[in-house]
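Apart from one protein chain that is not included, each protein chain of the complex appears where it belongs.
Entry: chain A
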Amino acid sequence: MNHQRRGALKTGSGLGVFSLLLAAGMIKPEMAQAAWNKTAFEAKTLDAALAAVDAGKPVESADVVITAPDIAENGAVVPVGVLSNIPKTEYIAIMIEKNPNMLAASFTLPEGTLADVQTRVKMGQTSDVYAVVKADGKFYMSKKEIKVTLGGCGG
């Protein structure tokens, strides 16, 4: 375990994952500004969220891989990762069907970037989580159910 790294980053805790990415030089601020899409983040339904990012009806693809727990340990911070194996991936969005606002995160990737992103999302209840990927102008998606449970009563 890298205690030094942990110590260094703890001092910056509260800044959030996004700031860490900024600090690490992985995403430039102007890129983030460009990526902000008010309509999309305020969309209340899956169709509206997809429309707001111009995704229409994306094709389901096994090359879009969601890494997330089957049952969330803490609905307030659920780790979700998306890996796209589709060449020329330029954009990745994470949508949570049962959340009040569907779009939880979107990433704009500069050309040549490894299309492998991770974030933490908040979930109030069990829901399908969608990864929407834009590659070479076309949209793809995959989904995974993440269960949010009351807990207790095990074993």
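Descriptive notes on the structure:
The working rule: a contact is a pair of C-beta atoms (placed from the backbone, for glycine too) under 8 Å apart; a residue touches a chain by one contact, two chains touch by 3 or more; residues count from 1.
Note that in this section contacts and distances are computed from a predicted model.
One chain of the complex is hidden; its UniProt record names it "5'-nucleotidase", one of "Sugar ABC transporter permease", "PolC-type DNA polymerase III", "Aldehyde dehydrogenase" or "5'-nucleotidase".
In the full complex, chain A contacts the hidden chain through residues 1-2, 5-6, 9, 67, 69-74, 79, 126, 145, 147, 149-155.
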